[in-house]
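Omission of a single protein chain aside, the complex is shown with its protein chains in their original locations.
Presenting chain A:
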């Protein structure tokens, strides 16, 4: 009888903690998305500025991006699994022309303008934020799953 009570108390406290954790995760996730939106917007504005400064819409355009028929190259940035099974990380490779790691910025010009460089850093931040957001989302799903399980077990008692 006493053991059962202790068990119930522990389960209740755990459930409370999980709910609080859930709220924390929701807030963090939202904040992350807001940051993502902000970084993406400023990146887009910088890109627009580059095109405006360079004049004309043909200066930094889609046509300069390699197509299927271009030479092969390796990705500089990869999504990999983190140590924790459930999480992902972003892996970045240094530019190394000999091994096929090309700098994408050089597709557009040999001497890219400052605003384009800034835009690149912004979009890089975006990728990090996307990874962070994914991790948070996974944690959130996890917590929701645990909550539903725990609720069942609490209700059974």
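In this text, contacts are C-beta pairs under 8 Å (C-beta built on N, C-alpha and C of every residue); 3 or more make two chains touch, one makes a residue touch a chain; residues count from 1.
Assume contacts and distances are computed from a predicted model.
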Task: Could you tell me which of "AP complex subunit sigma", "Transmembrane protein 199", "Translocation protein sec63" or "Phosphatidylinositol N-acetylglucosaminyltransferase subunit A" is the UniProt name of the chain missing from the displayed complex?
output: "Transmembrane protein 199"
Query: Of the residues in chain A, which ones touch the absent chain?
result: 7, 9-21, 23-24, 26-27, 30-31, 33-34, 37-38, 41, 45, 49, 52-53, 140-141, 144-146, 148-153, 156
